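For this depiction, one protein chain was excluded, whereas all remaining protein chains were kept in their positions.
Here is chain A:
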Amino acid sequence: MGLLSIIRKIKRKEKEMRILMVGLDNSGKTTIVLKINGEDTSVISPTLGFNIKTMTYDKYTLNIWDVGGQKTIRSYWRNYFEQTDGLVWVVDSSDLRRLDDCKFELDNLLKEERLSGASLLVFANKQDIQGALSPDEIAKVLNLDAMDKTRHWRIVGCSAYTGEGLLEGFDWLVQDIASRIYVLD
């Protein structure tokens, strides 16, 4: 507990949160990050490697790690697990064929010990596309209810294209992390 309390103290001083964005390719991770940061989202190439965005949200500083989701580079996700406070799993709600893939990769991720303390926000993205599954349906497909009871999680429908739902999701995530780490505030 010694080390943990030191880490807590340091984090409390800086009020920093480390957030990891992952999900299959084409789910809209980079678009979400740019949109929430108020940047242009019209020209975004598939992410080769990763992007880091630091932004101030409420009274906290968020370090958002947006990691590419292409199959070839998924094995590198684990390089980013250390010290993650919040995990954002982004789902392309219109890509019905690959939902099995999506479930498989998420299940693998949640087995990871280094992520066991992280709050999980699932973004059911692309809600603006007609025919996309609703957040409830996505939750059923991913079988989120069967998750470990100790995990703090929530699913939020959003559209990175219109910006809808993004703030709702991040509000919950930041509040949830804050209540765990900065419980004394």
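Throughout what follows, a contact is a pair of C-beta atoms (placed from the backbone, for glycine too) under 8 Å apart; a residue touches a chain by one contact, two chains touch by 3 or more; residues count from 1.
One rule holds in what follows: contacts and distances are computed from a predicted model.
According to its UniProt record, the chain left out of view corresponds to "C-CAP/cofactor C-like domain-containing protein" among "Transmembrane protein 237", "Mitotic spindle assembly checkpoint protein MAD1", "Tetratricopeptide repeat protein 8" or "C-CAP/cofactor C-like domain-containing protein".
Interface note: of A:Glu39, A:Asp58 or A:Asp100, the residue touching the hidden chain in the full complex is A:Asp100. One chain is missing from the display, and on chain A it is touched by residues 25-26, 42-46, 48, 70-73, 75-76, 94-97, 99-100, 103, 126, 129-133, 137, 140-141, 143, 146, 161.
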